[in-house]
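Scroll down for the structure; my scribbles are underneath it.
Every protein chain but one is kept in place in this view of the complex.
Showing subunit A:
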Amino acid sequence: MKITLKNLKRDYGTLHAVQDVSLTIPSNKIYGIIGRSGAGKSTLVRLISMLEKPDSGEVWYDEERVDNLSKKELIAKRRRIGMIFQNFNLFSSRNALENIAYPMEICHMEKGYIKKRSEELLALVGLEGRGDAPISTLSGGQKQRVAIARALAVQPDILFCDEATSALDPQTTRAILALIKEIQKKMNLTVVMITHQMEVVRDACDFVAVLDSGRVVEEGKVSEVFASPVSDVTKDFLSTGTNMSQSVVRWSQEPGHYTLRFRGQATDEPIISSVTKETGALFNIRAAGVQTVNGEEMGIMALDIGPNEEVAKKAIEKLKEGGISVEVVK
């Protein structure tokens, strides 16, 4: 299901949480919305998922407008979407299986079917046989698995993930993301992922929108945004985010004056040496690494360029010609 947002706005008093957001979220893809805390992510997901109405603007699911539905239509429509949360939000008064059954119960589905489907879903998320476990006995990862099963119970068209991995350790995060990716393919879901973690976008998303102060500052395919970030917020996410420190080998604590990003083909070529040969530029590499973004290899390098500004300028031009993005680090 395709989601279209047109000029969405939402204020809380004097706080402009979401200002003029227009986005198209393609069908059957994993779409990431990333931003720092306070960027308006949570408000935006509440608007897209019909939990809140915008002050102005429109939300469309395929060819249907959903931001102005009547109460009855709204409830019917919400039963066609799934949502998972940072704090899992499972019912502590129900065990794992009964949690999964809840969305089907409220739609008055037949008891035998509910039981059968709940068991199936439990197996799908890898928790076979844990149906009667009280929620408090489950680990964070297991809780999120139950929440995913619950969200999928009514075979939704869209799955919203609101900071779904933020409370999990890196290893569990990877497992949950892998599960979401697998399910997305299996069930032809449109997944909208709200996060502040760049590695979530890197590992799971096809598309990304970067949110800052309630506005979309950058948007596109993840591989493209990662290769040539335009906005400062995105660059900040890419370099100061955990992803830089995790996947990059550092020789020096100095950050370096330039950040180079290589993608695809460029990672295989000896481009630095070629540029040195052509321009006489001297490179001092401070940190470098290769990471996989959505199946595509991407190189990153923090360095200084010498011996003087003139040569550096020429070298940067050459690098850019070679399809490498060069950022000046402030």
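One rule holds in what follows: contacts are C-beta pairs under 8 Å (C-beta built on N, C-alpha and C of every residue); 3 or more make two chains touch, one makes a residue touch a chain; residues count from 1.
Note that contacts and distances are computed from a predicted model.
A.B. asks: Select, from "Cytochrome B oxidoreductase", "Glutamate synthase", "ABC transporter permease" or "Transmembrane sensor", the UniProt-recorded name of the complex's unshown chain.
C.D. replies: "ABC transporter permease"
A.B. asks: In the full complex, which of A:35, A:57 or A:103 touches the chain missing from this view?
C.D. replies: In the complete complex, the chain left out is touched by residue A:103.
A.B. asks: Looking beyond the chains shown, say which of A:9, A:29, A:53 or A:94 touches the absent one.
C.D. replies: Only one of A:9, A:29, A:53 or A:94 touches the chain omitted from view, namely A:94.
A.B. asks: In the complete complex, which positions of subunit A touch the hidden chain?
C.D. replies: Those residues of subunit A that touch the unshown chain are 49, 51, 75-83, 85, 87, 89-94, 102-103, 105-107, 134-136, 150, 154, 160.
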